[in-house]
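One protein chain omitted, others in place.
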Amino acid sequence: VTTQATQSDRLHPDRLFPVDPHVRDLARELYRHVAGLPLVSVHGHVEAELLAADRPFRDPSDLFVVKDHYVTRVLHSIGIPLDQLRPEADPRGVWRLFCEHWHAFRGTSTRIWLEDELTSLFGVPLPLDAIPADTSYDLIAGRLREDAYRPRALFGRFGLELLSTTDAPGSSYAPHEALRDAGLNVVPTLRPDRLTDPMRPDWEEALDAAGVTSYAGLVAYLRDERQRTVAQGAVATDHGHTWPDTEDLGEGEAGRLFDRIRRERAGPEDRRRLGAQLLTANALLALEDGLVMQLHSGVQRDHDRPSAARFGPDLGADFPLPVTFVRPLRALLERCGNEPGLRFVVFTVDETSYSRELAPMASYWPALYLGAPWWFLDAPDSMARHFSAVAESAGYAKLTGFVDDTRAFCSIPSRHDVARRTIASHLATSVAEHRLSLDEARAVAEAYAYGQPRAVYGVGSRR
Amino acid sequence: VTTQATQSDRLHPDRLFPVDPHVRDLARELYRHVAGLPLVSVHGHVEAELLAADRPFRDPSDLFVVKDHYVTRVLHSIGIPLDQLRPEADPRGVWRLFCEHWHAFRGTSTRIWLEDELTSLFGVPLPLDAIPADTSYDLIAGRLREDAYRPRALFGRFGLELLSTTDAPGSSYAPHEALRDAGLNVVPTLRPDRLTDPMRPDWEEALDAAGVTSYAGLVAYLRDERQRTVAQGAVATDHGHTWPDTEDLGEGEAGRLFDRIRRERAGPEDRRRLGAQLLTANALLALEDGLVMQLHSGVQRDHDRPSAARFGPDLGADFPLPVTFVRPLRALLERCGNEPGLRFVVFTVDETSYSRELAPMASYWPALYLGAPWWFLDAPDSMARHFSAVAESAGYAKLTGFVDDTRAFCSIPSRHDVARRTIASHLATSVAEHRLSLDEARAVAEAYAYGQPRAVYGVGSRR
Partner (left out) sequence: VTTQATQSDRLHPDRLFPVDPHVRDLARELYRHVAGLPLVSVHGHVEAELLAADRPFRDPSDLFVVKDHYVTRVLHSIGIPLDQLRPEADPRGVWRLFCEHWHAFRGTSTRIWLEDELTSLFGVPLPLDAIPADTSYDLIAGRLREDAYRPRALFGRFGLELLSTTDAPGSSYAPHEALRDAGLNVVPTLRPDRLTDPMRPDWEEALDAAGVTSYAGLVAYLRDERQRTVAQGAVATDHGHTWPDTEDLGEGEAGRLFDRIRRERAGPEDRRRLGAQLLTANALLALEDGLVMQLHSGVQRDHDRPSAARFGPDLGADFPLPVTFVRPLRALLERCGNEPGLRFVVFTVDETSYSRELAPMASYWPALYLGAPWWFLDAPDSMARHFSAVAESAGYAKLTGFVDDTRAFCSIPSRHDVARRTIASHLATSVAEHRLSLDEARAVAEAYAYGQPRAVYGVGSRR
């Protein structure tokens, strides 16, 4: 009987592979083929300033716990008050809580990533609660003082070919410029939600800050902001409207709608319509400038308002909603879904839309691509369900390949590794069931891990 | 080639385990670890009176067919009229119909439980249609006349540490008291729906019966009724509103809403709001008295009204509805979801809410727990999908562990056995994929089977 290594500082090389010995052999072979490919990180929330400043990470708690709501949410859910997990809290105290409740992460994808980071980056023995918390804290803290553990050094060690950030309109791209001058390919991604989603409470304020007073002015402002990111090597924009509604209004109607809302003579339905129109407006701008358009919708964010009022946003109180795409995306897709120049990538955290809607839609519309399993679904079983749900109607050609999405810098290689193990496992089963030849499986694995995100997002192919 | 035993009076010891030999070994080991643990039955519909009276079960048909709508619904669906399956029908005739159509249960979880009950309790050879119906009838009927097959004797034989009943407001708990005096831990569970769900046609009648004339009066009445169950050792209340809507109105507004509905000046939306408010009111009462709050929503009950009018409720014409929890539960959770004293357990028969909503929510809110797969989902494949859908984002710490839910007394041990086999199989795969060590898997299996329901429902820890 095999057991996972206890008190070990390395993980089992066969982790996450299928259990049948023959299929496991195939998975190992496919994984070997892709394990060492560079990482293309076309979407994420690491801040360019972190790399530009290149200061040592503050401490183990800051690095692994406090700033990662994947971690704090789980600790909070088992009864640890949020104020004990904040940046103001004593780092050693946070770390002790984390180690003491390590068992709460059993079964989670967060634990799979953390195990990889803790062992392969820091040599911490596992399980994390097998040695005193202060011992692992000191071990990691010691490493963090070394030059090899500063952000830029890790960027190189991770094999990152490109890292995308997320940037509000009006952002400075000086950190990105400095990084590119230093040879690190860090590019911005415009996320204009505060200007394009009139349902947000800060919409009017954002318009005022941008000096925008009309629909045409807003589109012009967006065009300029997009161009500013293009000049910085950007490959995409990102859109996080709660619902994927789109409209295709004429310029005149859109302008009148905008004016009506600004004069406060409009209700929520008008605001929803204008947001829907602005998604289509961005798709049309994407046809001009070639940026990929990413849509991350279907999430109710900051859903615990009392805690958000006390501690701010991004506490992990973000919950998926049931979402449908067919009718909401119709206006945008009928307008430009057949345009070969557009690449429109849809992400979902509602698995039901995979086989029902997104796979059928992506395997019809040339412009539509299906993003990798996102957020709660960025996990081995969830990814396996994704492949099973979409491949039979859409194949692999309209998937973006793996796209990570995190503010936890050190988790990026671990997330790619899990994705590579998972696609290898999926394809190994396909080979064993004689659906694909091993050569085809190799090609699909390589595309999913590296080639397809580069191709869809145009990495390396821009001026 | 292995085949299931034909004409056998015992089941295969490896049933429901994974097929890979190595993983099956792991599953066997994990199952052995939990198979003999006591049964904690914190939710169910067996009547205390059955045990208090301790009369022999009437006959095989009454025990296995007539009173179990899991069985009658399937027989009805293949064309047997309901009147042939009622308590008034000839028991031997019912039993013959049951045996004759045994094949209709192939693949169902009901059959898995029945096979276990028929063989391990009664020594009936399988398949049930392999011997004459009268022979199996006589065999079972003979046993039922023995003292060892009377309800209390079976209670002991089943290893039941606690059995919860379901009780309407105003119920007498004399049977519970008598049973506890006799050393059987049978506790009530208040189900106040008829008072708390103004959408029900009998709501006004229930208020009148309770002498309730105001919102404050209703809350006071509920407080008292809850206390009556606490005094009887209760661990929880149960709430079966069709939708999981909650509101958090002030006392004044709730009072006015109640009065408006009682004066018949309110429409269905007002009734829905008052029901939603009363869920939150129960959560606040739970903070006072420490009872776990269970929510079983998302089911359209007694959906065949012509048959219900003829034969009464609980015919099996109960069908799940698509359900979403995020926005409906917001009011209750924002009010008291961060309270460590509350344990709020949500059950669902809509699998889509597992990965989309309930796992993300339970792994954020301290008060929220995710109930075991319920009703149609209390089955091996469904449970396996459940574990796969929830563990990657929520782990195992916020699951209640296994909770059975039945009015078929003899199915309780079989249901727990299937759940123990299924969690063992799930964890065996996790060990084989190097996600968990065997020691961790043992701990999770034991918690799921026994420790976690005891802890969440506070069994054994009350005054």
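So that you can tell them apart, the chains are marked A and B in the order they are listed, and the count of residues begins at 1 in each.
Following the convention adopted for this analysis, a residue touches a chain if its C-beta (ideal position, glycine included) is under 8 Å from a C-beta of that chain, and two chains touch if they have at least 3 such contacts.
None of these values were measured; they are calculated from a predicted model.
Chemist: Touching the absent chain in the whole complex: find that residue among B:S77, B:T213 or B:S461.
Modeler: B:S77
Chemist: So one chain is hidden, and I want to know which residue out of A:A394, A:C410 or A:V459 touches that hidden chain in the complete assembly.
Modeler: Looking across A:A394, A:C410 or A:V459, the contact with the absent chain belongs to A:A394.
Chemist: Quick one: which of B:L85, B:L274 or B:L377 touches the chain that's been left out?
Modeler: Here the residue in touch with the unshown chain is B:L377.
Chemist: Tell me which stretches of subunit A touch the chain missing from the display.
Modeler: Missing-chain contacts on subunit A: residues 18, 20, 22-23, 25-26, 29, 322, 324, 326-327, 330, 333-334, 337-338, 340, 352, 355-357, 359-366, 368, 388-389, 391-398, 429-440, 443-444.
Chemist: For subunit B, which residues lie in contact with the unshown chain of the complex?
Modeler: Listed in rising order, the touching residues are 1-6, 11-12, 14-20, 73-74, 76-79, 103-109, 111-112, 127, 300, 303-307, 316-322, 349-352, 376-377, 379-382, 385.
Please note the rule applied: only the chains that are shown with their structure count from here on.
Chemist: Angle of the rotation mapping subunit A onto its copy subunit B, from a C-alpha fit, rounded to a multiple of 5 degrees, please.
Modeler: Rounded to the nearest 5 degrees, it is 120.
Chemist: If you average the Cα atoms of subunit A and of subunit B to get two centres, how far apart are those centres in Å?
Modeler: Using C-alpha averages as centres, the distance is 38 Å.
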